[in-house]
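Report on the structure given below.
Apart from one protein chain that is not included, each protein chain of the complex appears where it belongs.
== subunit A ==
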């Protein structure tokens, strides 16, 4: 079922969580709401679920007005970051809950409930845990049970609030691939909230990048990464070097992009888009090696140029062939850069945004 969000606003006291936000989520898509904490992504998800009421605007499910439909009638499956399993119920009873609370005439028989629940537990590969209690499960198992519980009521929309946020890296990676496959099998619209750009880029059909209650960009994972619409998106999705073009007049490549760099406009270059050599590069500039970090398959070189820090990422082999002792002077040159006018970058701040 499609979800349409029309001009939603929500404030908490003086804090503006969502500011006149609109978004269309077509049927069957897996959409990621991505942004830093406090950007309003969870609030938006809770408004879709009916757990918060917007101050203004409306929510439509499948074209039908749903803004004031109570959460229990929205037929959404909600998965919480901390699972929210019913701690005093067995895994089986947790999954059966949504069926048992139905009005008597709609409630399936005990045999049907049993069949449905065991079917869902098989779907999440945990049927052997049916009689356990949530406290006896690992984090990843709990989240799979939470998912089975949400699916038991046959929701039209599945909403997941930082579903893998409380899990460790390895489990998180496995579970998100598994979620992707599950989504494809279930033919359901899913929306998940995350602050992890890698997670959003890997799993989602479409990524909605949010910041301060606004949508910065909507696009496929490839679009938002390779053609960011704003400095914020550029900085949020991956590491980036920030150059103030007025200060770096020697960056002819930047100037030639034809994006009318005025004084004070800012160029963004990804660390892997910078060429580095020990020999002079035409149109390049010099910088001193300050640190060399070896991170798995990559080598991250921290350079200093004019008092500013520039990061360059190289493959292991390339770094080995160059030999880069600390203090050595090298030549650098960006392969591609993106220039934004200075005022566009104001909300994102001017510090290199590294994490």
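In this section, a residue touches a chain if its C-beta (ideal position, glycine included) is under 8 Å from a C-beta of that chain, and two chains touch if they have at least 3 such contacts; residues count from 1.
Methods note: contacts and distances are computed from a predicted model.
Per UniProt, the protein behind the absent chain is "Sulfate ABC transporter permease subunit CysW"; the candidates were "Sulfate ABC transporter permease subunit CysW", "Penicillin acylase family protein", "Hydrogenase-4 component E" or "Peptide/nickel transport system ATP-binding protein". If you put the hidden chain back, the residue from A:136, A:286, A:321 or A:336 that touches it is A:136. From the set A:88, A:290, A:318 or A:335, the residue in touch with the chain omitted from the display is A:88, counting the whole complex. Which of A:168, A:304 or A:317 touches the hidden chain is settled by the complete complex: it is A:168. When you scan A:123, A:229 or A:298 for touch with the missing chain, the hit is A:123.
Residue positions on subunit A in contact with the hidden chain: 49-51, 71-74, 76-78, 80, 82, 84-88, 97-98, 101-102, 123-125, 133, 135-141, 144, 146, 149-150, 152-153, 167-168, 170-171, 174, 177-178, 181-182, 185-186, in rising order.
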